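Certain chains of the assembly are absent from this excerpt, and the rest are unmoved.
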Amino acid sequence: MAKKKPLVSIVMGSDSDLPVMKEAASALEKFGIAYEIKVMSAHRTPDMSADFARNARKKGRKVIIAGAGGAAHLAGVIAAHTTLPVIGVPITSALDGLDSLLSTVQMPSGIPVATVAIGRAGATNAGILAAQIIGTSSKPMEKRLKAHKRELVRKVQAKNRKLEKQLG
Amino acid sequence: MAKKKPLVSIVMGSDSDLPVMKEAASALEKFGIAYEIKVMSAHRTPDMSADFARNARKKGRKVIIAGAGGAAHLAGVIAAHTTLPVIGVPITSALDGLDSLLSTVQMPSGIPVATVAIGRAGATNAGILAAQIIGTSSKPMEKRLKAHKRELVRKVQAKNRKLEKQLG
Amino acid sequence: MAKKKPLVSIVMGSDSDLPVMKEAASALEKFGIAYEIKVMSAHRTPDMSADFARNARKKGRKVIIAGAGGAAHLAGVIAAHTTLPVIGVPITSALDGLDSLLSTVQMPSGIPVATVAIGRAGATNAGILAAQIIGTSSKPMEKRLKAHKRELVRKVQAKNRKLEKQLG
């Protein structure tokens, strides 16, 4: 992790979620965004989670990314204690992540959680969404986001060239 | 509500849940169990919820019944802050209560929520389950629970007599 | 709508979605955020949707809120054409909104959509999430968000007083 003050916190309910949540970290690194990663649980360490959320803005964070599975309350509980945007990543569980998704997204009126896709794709997108949020007030980030879009196009073009060769 | 010190707290995410959660109160009244009812939200009033849960045992509560819908985090958040048994009642929502059920029941290892059925039947059963828990250390409650079971049988017998006449 | 240049665009697949998406507008108004509302469809008016999304940043928008039901592609298609954060509101449909939710949230790696709850609660939360995103670079918005949280607490307290009287 960079020495710059983190703009984004990545939190997750258990260290077993790290292989998924690392994708969020990778995405942030691509956009040059400093971040921190912490394990905390809405249920096992509720006070740590509340303290973390209450102080996140003061510490200079701009976005919080929270990943959890099953009855995935972490993102919602964090959102209850902060006015920062909170991005929820539903992690695959007993019911293929449907429980995690519904527990994360179906928040009551008043306290939103910005929910992304289940699993790794969602974690990557959480990082990109954080960059987009930061990009609403940062010209350099806006440029990197445009470069990211061009890269997506180039990758698809390369796949087509490869496919053409392969199928002849 | 009786003047006796409440043994059971009924909490719910919104006062719109009252028509459902009243059934829990009715069940407790049948068993002569004093209770209190409060509105509190895991997301809108997280500190109130945490304080409530932390102090519940000291105040003499033995069981907490928590009803919520959608991303129903209330029971889980209460359970995070107490060692009392917490009964969760999933309340019907956008997805017929499936989201509420999964958000309530799929708790991670370490912090259980005793989940009952979706909606009114669940609220009634939450009251009866509280009586059963209290009944594990109370002979009089045990007697009332046996009487309750006999009453269930009598009601079915009465229904059969009515049915016989009707179809006769 | 205010004469100020809109910071947020609310778009929806059909004018039949207006009763839901109005809640997003109401939330934005509470936070003093200028917005515009437009009907556009990923399928019926794909070029209008693409043009809209391509030009949104240039026109000064900071966030786009997109509501759609069924195979709800609007938010994803908008997100494909912009680097702004896009908030997706799944609108209730044939399958209670489960199809709308999955079509909105399960975006592939590379193009996030910040998805909120199904229906009205989601639309309200989309407005609040937009305020949170704007609040990452606006002190006044941060203050309004804190006031919003205090208001949520006061409303629950008022409900409890009312409940006490009612049951008292």
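The first chain written gets the first letter, and so on, giving A, B and C; residue counts start at 1 in each chain.
By definition in this document, a contact is a pair of C-beta atoms (placed from the backbone, for glycine too) under 8 Å apart; a residue touches a chain by one contact, two chains touch by 3 or more.
Given the structure is predicted, the values throughout are model-derived calculations rather than measurements.
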- Complete-assembly copy number [criterion: all chains share one sequence; 3 shown]: 8
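Note that only the chains that are shown with their structure count from here on.
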- Would you kindly state whether over half or under half of the residue numbers at the subunit A/subunit B interface are used by both copies, giving same or different? same
- Distance between chain centroids, defined by C-alpha means - subunit A, subunit B (Å): 35
- Message: So the centre of each chain is just the mean of its C-alpha atoms; given that, what is the distance between subunit A and subunit C in Å?
- Response: 19
- Item | Of all residues in subunit B, the ones touching two or more other chains | 14, 41, 44, 70-71, 94-95
- Which residues of subunit C touch subunit A in the complex? 57, 62-63, 83-85, 87, 101, 105-118, 120-121, 124-126, 128-129, 132-137, 142, 145-146, 148-149, 152
- Note on the structure: In the complex, subunit C touches subunit B at residues 92, 96-98, 117-119, 121, 152-153, 155-157, 159-160, 162-163, 167-168
- Task: Flag every residue of subunit A that touches subunit B in the complex, lowest number first.
- Result: 13-14, 41-44, 46-47, 50, 69-71, 73, 76-77, 79-81, 93-95, 98-99, 102-108, 110-111, 113
